[in-house]
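Missing here is one protein chain; the remaining ones are kept as they sit in the complex.
Chain IDs A, B, C and D follow the sequence of writing; residue 1 opens each chain.
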Amino acid sequence: MNRAWVTIFKRDILLALRRRSDVATTLFFFLIVASLFPLGIGPEPAVLSSIAPGVLWVAALLAGMLSLTRMFASDFSDGSLEQMLIAPQPLPMLVIAKVLAHWIVCGLPVVLLAPMIGLQYALPNDALLVLVLSLLLGTPALSLIGAIGAALTLGVRGSGLLIALLVLPLYIPVLIFGAGAVAASQHGMSAEAHLSLLAAFSLLSLVLAPFATAAALRISVE
Amino acid sequence: MNRAWVTIFKRDILLALRRRSDVATTLFFFLIVASLFPLGIGPEPAVLSSIAPGVLWVAALLAGMLSLTRMFASDFSDGSLEQMLIAPQPLPMLVIAKVLAHWIVCGLPVVLLAPMIGLQYALPNDALLVLVLSLLLGTPALSLIGAIGAALTLGVRGSGLLIALLVLPLYIPVLIFGAGAVAASQHGMSAEAHLSLLAAFSLLSLVLAPFATAAALRISVE
Amino acid sequence: MCIRGDRLLFRHIRFTLKPGGLLYVLGDNGSGKSSLLRLLCGLMQPESGSICWQGEQVKHVLEVFQANLLYIGHLNGLKEDLSPIENLQASMRLAGDHADKPDVLDALEAIGVGRCANLPVRVLSQGQKRRVALARLWLTERKLWILDEPFATLDSTSIDVLVARINHHLNNDGMAIITTHQDVAISAQSTQVLRLDI
Amino acid sequence: MCIRGDRLLFRHIRFTLKPGGLLYVLGDNGSGKSSLLRLLCGLMQPESGSICWQGEQVKHVLEVFQANLLYIGHLNGLKEDLSPIENLQASMRLAGDHADKPDVLDALEAIGVGRCANLPVRVLSQGQKRRVALARLWLTERKLWILDEPFATLDSTSIDVLVARINHHLNNDGMAIITTHQDVAISAQSTQVLRLDI
Partner (left out) sequence: MNINWFKYSSPQTFYPLAGRMIPWFAWAASIFAVIGLYISFFIAPTDFQQGEAYRIIFVHVPAAWMSMFIYMVMAGWAALGLSLNARLPAMMAQALAPTGAIFTLLALVTGSFWGKPMWGAWWVWDARLTSELILLFLYLGFIALQSSIDDPRKADKAGALLALVGVVNVPIIYFSVKWWNTLHQGSTISMGAAPKMVTTMLLGMLLMALAFWMYTIAVALMRVRCIMLERERASDWVKERSLSAGGNA
């Protein structure tokens, strides 16, 4: 079973490498959204840095969410999802493999790019550090929860927006703790509480989400 | 040719009615994204109303952009796009029909909902009015320009993000004028200049975009 | 109507199709049949060589040519969310001719999917979808039919129905270009076979 | 292995397949062949009735059953961006058995798409894609093959190759369940035909 797990993981990474544009696009989307706000709001550094945590986290959240549609869609349409379902392997494992690959392809780059953009928003260094940490702890939860939405909306026309509708409300705690962490360190408070809550949330979803996703997949392939 | 134009238009509207959820989702996406920011940024009315124009416009822009993927995707995958291309009709006309339908389904509702959300951001009434006007003048341009991106990215896996990448830069002028208009009226200045610029931009794209889109369609179907 | 050489997959192909004429494009998988048909429809441009319609180069008289063309590729061109009737009506009007409900129903009956006329296409089986797409053959008078593997996934009865329809079309001076892997008997005044080898 | 009645499309179906046995599922378009196969694989649950594998209900011994199963639906399950080799290796490992490059190449050669072994699947023709998917038949020893219209869009030569392969499988006490609209001659120790009517 272990090998199947690795196979799925490797295959998805390979696919992503074949289509580097995908990796790039998540990143650029994050970048563009984040840089749209100064255009809409105006350049005052004070205002910007005060809204920076919220804006950056929302941008990261949207970028992650947009890439969700791709998590299972192609497997579904070309029939390799059927093959996954009838494989003699525990499905949740395979799901974890796919989610991990998805996070490495779509989540990690955003985490790494975030500080650059944080600079544009005139964030102090320690705040930048906290930003990266919070994203590192939070984005896995986003991918894991998102997987449920992606699985539920398989084969539904216009699933992109439907996913948003299903998933964004569930993302709110992550958003609150994540942005909260950055804001706290901005105001010179300790961000530990926020970060540990984030970590807890990610762990919880790591335990529960794969099973929900597996169930959802079986439902929508039927 | 006129009849073909009407046919496409009617058919798309009909499709939208079949899947009311599509219309709804664009709307709710707008709603949700707009309500995410306070959670990230904090509830102070002063701050919120100061960033309201930017946030609302960016939200509207993202909602419109997300719905773009659907504009041609299904026609492409089920082959009815091929049929459109070999139809003895001027393609740009058909494109306009599709874009119009798309705007009515995805753009108009957002315009109508915007004031409610403006209230949540504690916008004064006249600013609300300007917000609606600016959206009414600006969103058609978004749909028209978006169509080009949608056409170019047909058949590309994960086109959602790619579209974002292609289209958002072109959206920036609309964003600036639109948000600018609202901000202006917030600060008690007249928004006429911004609004007329928006209108001009929409007209321009109405003249040019359909041809670009038609060309793009031919390319990506070949 | 004539074609001259295209390099990509095949070169020095050349044929002329007369009214009532049928052209079989045969060849193993990957020999370029579908590609050839897409060239003929103007969905792709040939690397070199030209495609003519009544002496004129197609790309110059595109509108006229397309007004005489009916192409059904291996994609069916059906909207999953619409019923067969709605699908056919839309695609007919799009193609520039009119079709009202009874006619469409008759066409669907003719090819034996009348039962499904009002279901969303999504729930139809492979073969049923194919048949809905092919129902257009009963609705238009186009001179030239270009059909890419029309018989695949069809059951024997509907194959017979389809063959009968094509015969009728050819006997009224229609023209048809067809690719297939099954051998079906179509009686045409002049049947040509074009073999593409890899 | 046995099935008892399912109401949705068909009811009171019942059959048993012995080693070396072949089951043709025939029927017009929309009679429920594909649905039946999906039931058998456990991709759908029967509304009522049960499916047994060696006396055990499949849903109780799912892993065992699936370890003996090879299902190829009308979707090919290929990644357009990967080459046939990569695709096959991935799907083999996923299915739990190992396949190294030479074996995969041989399989592809066997069904005559060795030429395309390293192209991205995207550019292959319909039939070539189908053949790549079918190459898995050369790579596994699964007791039960479930194939949904394996012959559609294949050219005659590859049909013969495929038939030979299936025969070989059956003669080694394999079992196969096949839907098709073309009539092909497969020699099995015991051939059953299941007709579904609408």
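Going forward, contacts are C-beta pairs under 8 Å (C-beta built on N, C-alpha and C of every residue); 3 or more make two chains touch, one makes a residue touch a chain.
Everything quoted here is computed from the prediction, not taken from an experiment.
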item	value
Candidate in contact with the missing chain, chosen from A:Thr26, A:Thr153 or A:Ser202	A:Thr153
Absent-chain interface as seen on subunit B, which is shown	19-22, 24-25, 28, 31-32, 35, 38-39, 42-45, 48, 119-120, 122
Sites on subunit A contacted by the missing partner chain, in the whole complex	148, 152-153, 156-158, 162, 165-166, 168-170, 172-173, 176-177, 180, 183, 197, 201, 208, 212, 215-216, 219-220, 222
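Keep this in mind: only the chains that are shown with their structure count from here on.
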item	value
Length of the line joining the C-alpha centres of subunit B and subunit C, rounded to whole Å	37
Residues within subunit B bordering two or more other chains	19, 74, 157
Set of subunit C residues in contact with two or more other chains	80-81
Category of the chain touch graph - line, ring, star, complete, other	ring
Residues on subunit B engaged by subunit C in the complex (per definition of touch)	1, 3-4, 7-8, 11, 14-15, 18-19, 74, 77-80, 82-89, 94, 221-222
Touch list for subunit A against partner subunit B, complex	19, 21-22, 24-26, 28-29, 32-33, 36-37, 39-42, 47, 50-51, 53-55, 57-58, 61-62, 66-67, 69-70, 74, 157-158, 160-162, 164-165, 168-169, 172, 175-176, 179, 183
Touching residues on subunit C, where the partner in the complex is subunit B	41-45, 63-64, 66-67, 69, 71, 73, 75-82, 86, 90-91, 93-96, 98
